[in-house]
Each structure stands twice: as C-alpha cells, then as structure tokens.
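Shown here: the complex without one of its protein chains, the others still in place.
As written, the chains take the letters A, B and C, and residue 1 is the first residue of each chain.
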Amino acid sequence: MTGNSFGKLFKITTFGESHGKAVGVIIDGCPSGLEINESDIQREVDKRKPGQSIIATERREEDKIEIMSGIFEGRTTGTPIAIIVKNTDADSSKYENIKEIFRPGHADFTFFKKFGIRDFRGGGRASARETVARVAAGAVAKKIISKEGIKITGHVIQIHNIKAKKFEPEEIEKNNVKCADSNAAKQMEQAILNAKAKADSVGGLIEIKIENVPAGLGEPIFDKLDALIAQSIMSIPAVKGIEIGRGFDTINLFGSENNDGMSFEKNKIKFKSNNAGGILGGISNGNTIIVRFAVKPTSSIKKPQNTIDSKGNEKTIKIEGRHDPCIAPRAVPVGEAMIALVLADALLIQKTRSV
Amino acid sequence: MTGNSFGKLFKITTFGESHGKAVGVIIDGCPSGLEINESDIQREVDKRKPGQSIIATERREEDKIEIMSGIFEGRTTGTPIAIIVKNTDADSSKYENIKEIFRPGHADFTFFKKFGIRDFRGGGRASARETVARVAAGAVAKKIISKEGIKITGHVIQIHNIKAKKFEPEEIEKNNVKCADSNAAKQMEQAILNAKAKADSVGGLIEIKIENVPAGLGEPIFDKLDALIAQSIMSIPAVKGIEIGRGFDTINLFGSENNDGMSFEKNKIKFKSNNAGGILGGISNGNTIIVRFAVKPTSSIKKPQNTIDSKGNEKTIKIEGRHDPCIAPRAVPVGEAMIALVLADALLIQKTRSV
Amino acid sequence: MTGNSFGKLFKITTFGESHGKAVGVIIDGCPSGLEINESDIQREVDKRKPGQSIIATERREEDKIEIMSGIFEGRTTGTPIAIIVKNTDADSSKYENIKEIFRPGHADFTFFKKFGIRDFRGGGRASARETVARVAAGAVAKKIISKEGIKITGHVIQIHNIKAKKFEPEEIEKNNVKCADSNAAKQMEQAILNAKAKADSVGGLIEIKIENVPAGLGEPIFDKLDALIAQSIMSIPAVKGIEIGRGFDTINLFGSENNDGMSFEKNKIKFKSNNAGGILGGISNGNTIIVRFAVKPTSSIKKPQNTIDSKGNEKTIKIEGRHDPCIAPRAVPVGEAMIALVLADALLIQKTRSV
Partner (left out) sequence: MTGNSFGKLFKITTFGESHGKAVGVIIDGCPSGLEINESDIQREVDKRKPGQSIIATERREEDKIEIMSGIFEGRTTGTPIAIIVKNTDADSSKYENIKEIFRPGHADFTFFKKFGIRDFRGGGRASARETVARVAAGAVAKKIISKEGIKITGHVIQIHNIKAKKFEPEEIEKNNVKCADSNAAKQMEQAILNAKAKADSVGGLIEIKIENVPAGLGEPIFDKLDALIAQSIMSIPAVKGIEIGRGFDTINLFGSENNDGMSFEKNKIKFKSNNAGGILGGISNGNTIIVRFAVKPTSSIKKPQNTIDSKGNEKTIKIEGRHDPCIAPRAVPVGEAMIALVLADALLIQKTRSV
C-alpha cells in the first residue's frame, strides 16, 4: 500500500536505509520445494556490488547476504524468506554538512516535503543502496522462471553519446560497463572517465531481452505484463523512460509495417518480426520480450551547483561522498531482477487462470 | 490481483467486453461529501466518444453513463460508486469470420493462449472500448484533484512524422486530433486520411502536463509516482513507451546539465529547469509533471496481412469492422483519466503519511 | 482497501444501496472455462429472497440477476464477471421520518459519524440488501469448489431459546427457518411469530458444515482458513460471534480430550474426533469444517425505543418499514456464500504454493 511491496503472489517487501543497520527483503509467496542456497543469491547480488572497477563508487560494501528464514535443508518451505544485508562501510560523516541542504537531482527535497523528516545519511531510503534487496529477491525469482526455461539478458546499449553496435552476449560480463560490444565498451568507459575528470556524470540506455517466455502471461487490463514491467523498471532510481519492443519508434511506422505477421514454421508459430517486443494486449505472445530504459546521469556530482536549504537560504553545493559517475551499468542487474520478479509473479498467477 | 483493479485507496475495478451488455466500473474509496453529478462524468466520457469526426471509427455509441450507487443528493456518500455504460451499437456480425483467426497486432492470440477461450466479438475485453470505464472513473478522480488546484492537460504532439511546434492549449479541443498547434493539426489530420486511403494506419505521441501538483506525492520505492504513472499509461491499449520530463533524452546530457538547480524567487521555491518532469526520487517536487507516451499505429487495417488461425492454418486477413486509423487522439482523455486516478490515490495516501 | 472487496485471486467487489438503482458485484479472477449460466446464479439468489414466508419481511423484490460481462457461450472467459440486481420494490417513503434519527442497533449513527452523510433510505449501504451481491458471487464460487467435491450445508440450529436436536439435512429447505429438525423448526417459527406479535424480534445460531475439503487450504499466518472464515462471517450484518469446531467449548476440555488423534482406516487417514473443526494451524486437515455463528435479534422493531437525532434531541422511535422479525434463516445462504468465496480463493492460491 505505501510502496515498499511489489508483486501479488510472489510478493516482496523491502526495507533499509543507506546508512542504517541493514537493508533487506521478505519474499512472501515463494512456492515450496524450490532448491536454493545462499550462494545462488550471493552470486546475483555480487553483480551489482559497488566498488568493482575504477569507474564505480569507492564505497566498499561486502554485501554479504544472510537468509533468516524460509529455507530449510536447501529448499524453500513456502514460508516467508527473509534476506538481510548489513551495512558495513557506511561513512555518514560526509553527509553532516548536507543535513539541511537539498542536493539537486536527488530526493532530499521531496522526502522532506513528504515526511517532514529525512534520514539524510547517504540519501537514506532514496539511496540506490536499497536495490541490493531487489537483486537478492530477484535471484529467487530467477530460480523460478529458469525452471520454465526463461532467460534474462540485460546490457548497456548506450552511455552518453556512445552506442553499442554489436550484440555479443559473452562480452557483457567482461567489461566494466556491461556492454555486449567490446569496442563500444572501451569508448563508454572512456566517456565515463572523462565525465568524472570534469567532476560531472553521464547517463545510459539499457536493453533487457527475455527469451523463452511462454505465451499467456500478464493480467489485463491494469496489470498487463508491459504495464507491470513499466512500473517495475520506472521504480528503479534514476530511470526516466521505458519502452517495449519498437517502442517510441512505432510512431514512425504504418500499421502495416508495425504489425507482426504470423505464420507456421516446422509446425511452430512464427512471428515475421518483433516490433511488439513479445507482448500483445498486455500478454506475452511467446516472442522474445524486449525492454529498454533510460538512466539519467548520476545526480551526485562534484561540480558546484545552485540549490537551497531547508531554512530558506540559497546555497552552492559540491557533492563529495563516493558516487558512480555513471550508474547505468549497475542498473543492469537491478533491471533484470525487477523483470524476474514480474515474471515469477505472472507465472504463478497464470496457474490459476483456467479451470 | 488479476488485473481489473487499479489504485489503493481510490480504487477502481472495471468490467465489460466490447460487444457484451455493458462496460462499467466500481470506484471504492472515494471520500464522502464530494459534489458530483452525472453530467460531470458524462462530459469527460464524451471526450473519448467514438464517431466524432471523419477520422474516427464509424461505430456510433451513445456512451450514456448511469450511476448505480454511491451518490446521494448530489454528493458522494463514501460507499462504492458504480457506473455503467450500456453497449448499444455493437455489430458482432463482422467478427464471425475472424472467430478463429488471430489478427496481427491484436490480443486475439494472446487471450486465446492465456484463457483457452475468447470472446471474439469486437475484441472482447481487449477492445479499447473498456477505456470508457477508465474515463468515467477518471472524471470522479478529476473532481478530487481539482479541489487541490491540480490541472491536467493532454494533447497530441506528433502523428506519424508530423510534429506540433506550438503549445496553444485553447486549440486542443478545436481540432480532431487534439493538437495544441492548429497548423500541425491540419497536417496530422491529412496524414491520418492518407493512411486511411491506403487501408493503413498511423500512430502518435501524446504529452500530458500536470500543473499545481503539491510536492510530496508518491510512495517509494515501488509505488513511486512515476512508476505508477508508467504502469497506468502502459496499461492503455496500444501504448508502447512512456517517459517523464526529459526522459530518454537525459542520456545525452551531463549531470550538470540535467540536474534542476533550485533557488528562491519571491520567497517561493523555484527550479531553474524541469528536466526531472516534476518528480524526484519518485515523489512530486511541485514542478509541472510532464509525461509523454507513444501510441502505436492502429492494428486493425484493411490491407491484407499474413496470419494464422487456431486450427493450424496460415491465412490472409483484411480487417473490416469500424476502426480509427489513428487511435492517438482518443487516447488523450484516457491518459488524462489514468493520471487523475494515480493522483487522486496519491493525495489520499499522503493524508496518512505523517502523524 | 476501503472495504468493498473480498478475496485475493477470486476477488469480489460489491456495490449498491438498499434503495438505490441496483446492487451488484464484479468478480475478478474467476478461472476461464467454467460452465455457468444465469439460472445457476439465480437459484442461489432465490434462496435468500425476501418475502418468502409469513415470518419474513413483506418487501417483494424479484431479485432478478443480470450478467453484464465475463461469460460467453455458457462459459467464463477469465475476464471480470459483473452481475447486477435492480432494486424494484424500494419504498423510501417510510424512511423520510427517520432521516435525522438514529435507529438503535443500526448503523445509522456510525455511518453518520464515519462519512458525515448517509443515504438513509432503507439503511442505504448498511442494509442486508447488499448481501444479495454476496450470494450471487457465492454461486460462482460454489461452481468452482463443487468441482473439487466440496459441499456446503448451512442450517439454523437455534432460534431464541429453541434448539435443533436432530440433523436431517433434507428437512432444511422444507421449513421457513432452514432448520434440519422438523419439530424444532415448528417451534422456532412459533417463537418468531410470538416475537413479531409483541412488536419484537429474536436472534439465532447457524451452523455450516463443509465436507470434502482437501487438506492444505489456508494461508498462515494472517490468512489462515479459520481467520478468513471469521472475517467473512463477521462481515455479515447482525453477526456477533463465530467459532470453529468445538469453539468456545474447548475451554472446558483438557488437551488430551481436545486433541484429535489420528489413525489409518482402510489406508485412509482418520481423525478419532473433530474438535478442531477441520482446521489445524489455520490450514484444512481434510476433516469436515464446522463453523457456527450467532445472529443477533433484528434491530428494527415496532416497539418504542429511546434514541437521539442528529440535531441533538432525544426521541422515541417505533420502526415501521418491512422487516424480518428474525434474520437468522436468511443469513444461512449468505454464510454459505461467504464460505464458498473463502474456499474458492484458497483453492486457487493453493495451486501456486509448490513448485
């Protein structure tokens, strides 16, 4: 109700501030009998870990997950799975001086207006640190959907003005920007370093492909698969736009160009194209689902900015802290996690939709 | 749970098929004491009525709303408001021949895969006819938000390759394409007629501005205001992309360009720009909220298309029926309604967020 | 959220006031492919119809149900099922004089305090008339659970001080008080008529048996099967208490008496007793579920009562209108419907609880 839960049958509820004791998640509704252990979850969480390269924040969190409940002898029991990640490297001292100041591009001002109080340390609940809980939960969701053969591949296709030109999935984990084009990856890294050198930041574009989704998932009319994907992705910090399949570009097409014709090939249904991005009428059609979303340039920059404080004064601020000059690569596992959550839930609901 | 409800406190549940007896909605959670009557709702519903111009479908529905409950002596009583619109001009005969055929770009195939059965008449539940219930409910939501001074203005900013160049809001209701630029409107109409003449269809881009939203609305982390707007808009038939503020274009900016600096002007907080589109960290910041979304070209076209039927045969189909060659203009009031629903709900929730 | 929906996957949302245009319900989440038609629903609705005997209200509602959506060619389509019952015999004139007066035992005062406004005609939303929508929805739920062999039998076991001494289920529909003991039934009718003659009213005790429930239904820890049954039954107008199995009487037993031992009989699990009433730890154990609930004496009586009005005056009131002097018999089908709703939902959820 008040925003910290997501999903219906496979439902997560997360908690935690950047510089509090811990962040974590309760997963309610995970089916019993699913084989899973801490390392399955840790592996996914490690993908978004800060401090993995020179282009990321220097905060060094171990991000060690602890399962508190719901798993017994290597299997889920059907009861709530609680996962906790303690905050160990939080350095709140750098935030004392911005206690009363609203950082531009951040949620400082809006949390203050909403709640009349805010935990200013490290951005509090508005910090991207909360996404570690999403990724941990997403790891469990991935276990469920992978049983159906569903495979999620996220990658960065643009950083600032550098675009990927190839899709070689084996490259994604080999570079610091999670790009499937090794040449573009190098230029992207350079673009980020250039921005950092200028005390500035850049944004990026992410694409997620979801293969082998069975036709029939999604709940019209408000919980259409694309509608929930849109919600889930837009809820990730710094995301400002989302499109499915051909997306905004469909405006430039005629209906006869945009519609994906159907035929049979070796007795299997075949779409002649995939402009719909795997979803029709809000329900998966069996084609690969294609999602793209825009991540704005990191709001925390060292360049001086004009702003105000809560006492009514105008201020100039240079944000110190430890921040990624481009958050897009670290948003890839978060995007994958959110989509895994949407799909695990949709799969469970679909089990109940026919007698 | 299974997709036909939207909202938490101000919650709607809709029903109805295109060629069934009626479409309708129950609004649960509307505060008591709100002055409203049938004409307030009828006026909004009339904005999306089909058959209003040569460029729209020829189906002639009167779309007469009936309030069944929840309003007494001109005021809401706090109990559920049920609104019904009977289907009067449904002509199912044209759908007999597509009973077993999956129309490209439509939800025929996916509903069949989901439910194993479908009401093929006029697209059944997947028809855009269901949006009349959203608009009726949105009219009640608009009453609530207008008490706070919130104003929603939707308009078409692009049809196919024709873009609006001016924003003169008084023009919007004067043309058939709901465009705020009268010159562009003429070209857009022509583009639609050209597509129709070629038995084809075109898509469009819609922008919605929401003015005077108080800072503080939206529920991080999953029900952020932009996340719910994204869900609500993406749930509208034919929408393939959504962005907030500068949206996808933020990728091209540096952080120092994208962040909206703050200052005071005559003792009021002032943002130097509005790249964020009125939302920071998922919470409204008091600035105008800017939403843009892409509507794909209408799937129903008279041009022959390759498809299959449910018996395993390849088919060629020409879709007869009565269809808008461009659905974008009619999606404007629907988009406004969805945003009104999101905001009415957010306003109510915000009443409970501080002691 | 605000009280007019019930259930998770098989979810109903009801609307309607006693003297408004109609009462009705939307069922969302009903699986597709279920065979059902209007007469299946009408038959159940007829069981609670007013005006069936000399001991019931004289209001004569036809209670004709109309299905507006969600059923096509005799089967559910998986989309929302809307059912409407128009109010035809509402006579509001008798309520003009109590417009400002709070009837003792009624919700007049509390609705006024809650909403600041009330539809006083016939009790508005607080009238037991709303239960027609529950019964209509329950008829669909019964279709689902009967496919699993589940059978629900409700009957009156006490009216005022008259208790049933036998359980002959075939008797239930043969008398006006839905009692399974024909002798007791006669005395119960007389007790009701006696109360009526004294311008007074009486209450009753209802028992519902639910046979053939598979073990495993119910969702600890808050949506335990007995917890949801308790909510569902206590939500029925005039109900003041609910117990499961041996209920309040377990206080008088030792643990060794109360625990239901287990054994095998012809290879089937057998409980030596059923003090638990078919539910252990909030989950069905395969034994017959036993529910009992108390229905208070009808609040509307012709005897003069002391009360107040909304203007601050003390008043004496004699309630005219047309009212059942004992509502318990008519609460039987409502109780059955609520339990059917709980079980249909539990069955659907249980489909998703293991991989």
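FYI, a contact is a pair of C-beta atoms (placed from the backbone, for glycine too) under 8 Å apart; a residue touches a chain by one contact, two chains touch by 3 or more.
Everything numeric in this text was worked out from a predicted model, so none of it was measured.
**Student:** Have a look at A:E66, A:E211 or A:E257 and name the one touching the chain we're not showing.
**Tutor:** The single option touching the absent chain is A:E66.
**Student:** Residue by residue, what part of subunit C touches the chain that was omitted?
**Tutor:** Subunit C touches the missing chain through residues 1-6, 8, 14, 102, 104-107, 109-111, 113-116, 125-126, 130, 158, 160-161, 195, 198, 200-205, 215-224, 226-235, 237, 240-248, 250-264, 269, 272, 276-277, 279-286, 294-301, 303, 305-308, 312, 314, 349-350, 353-354.
**Student:** For the chain that got dropped from the picture, name the residues of subunit A it touches.
**Tutor:** Interface with the chain not displayed, on the subunit A side: 1-5, 8-9, 11, 13-17, 20-24, 26, 28-29, 32-33, 66-70, 72, 75, 77-82, 84, 114-119, 124-125.
**Student:** Applying the definition given at the start, please give the residues of subunit B touching the unseen chain.
**Tutor:** Subunit B touches the chain not shown through residues 1, 8-9, 29, 31-34, 76, 78-79, 144, 147, 220, 348-349, 351-355.
What we mean here is this: only the chains that are shown with their structure count from here on.
**Student:** Any idea how many Å lie between the Cα centroids of subunit A and subunit C?
**Tutor:** Subunit A and subunit C have C-alpha centres separated by 46 Å.
**Student:** For subunit A, jot down the residues that touch at least 2 other chains.
**Tutor:** 1, 8, 220, 349, 353-354
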